[in-house]
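Let me begin by presenting the structure, written as structure tokens, before commenting on it.
For this view, one protein chain was removed and the others were kept in their places.
Now for chain A:
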Amino acid sequence: MTGSFEPKIVGILCNWCSYAGADLAGTSRLKYPANIHIVRVMCSGRVDPTFVLKAFELGADGVLVSGCRPGDCHYVDGNYKTMRRTPLLENLLRQMGVEPARFRQVWVSASQGEIFARIVEEMVKDLKEIGPYMRQGGEDLA
């Protein structure tokens, strides 16, 4: 399973900190896996839980949501909304058969390119271990 499997990760990053952090990783020529497909949003607070479920439904093996560190939000408290949302979303995903390693919500500031690269590396490594996302339940409609 782990051999040739390359997980697909959807990274939903906020414009002001995390996207800039990912950009910094790039401009600093840090090496990190190309498995992450980044979607830029204005604020992590904008990330409706539907986006996360939709990503899995459309074939993502993992979803990463990243915002500004608490207190740094460009919109003052957008990332607090993310923070309040995350634990309940994690509970829901777990019950729906999505392993915890497949969804991560982190804080990355604009200066933390290295941290961003390390998070992606870790996530790819974890996902390679657990394999591709398979939805729960079998199929038996002819």
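Heads up, the rule we're going with is that contacts are C-beta pairs under 8 Å (C-beta built on N, C-alpha and C of every residue); 3 or more make two chains touch, one makes a residue touch a chain; residues count from 1.
Keep this in mind: contacts and distances are computed from a predicted model.
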Record-based protein name (UniProt) of the chain missing from this complex, from "Nitrite reductase large subunit NirB", "ABC transporter permease", "Oxidoreductase" or "Thiolase domain-containing protein": "Oxidoreductase"
Touch criterion as defined above, residue of A:26, A:97 or A:132 at the omitted chain: A:97
Touching residue (missing chain; options A:38, A:89 or A:115): A:89
Where the unshown chain meets chain A, residue by residue: 48-50, 52-54, 56-57, 80-81, 83-92, 95-98, 135-141
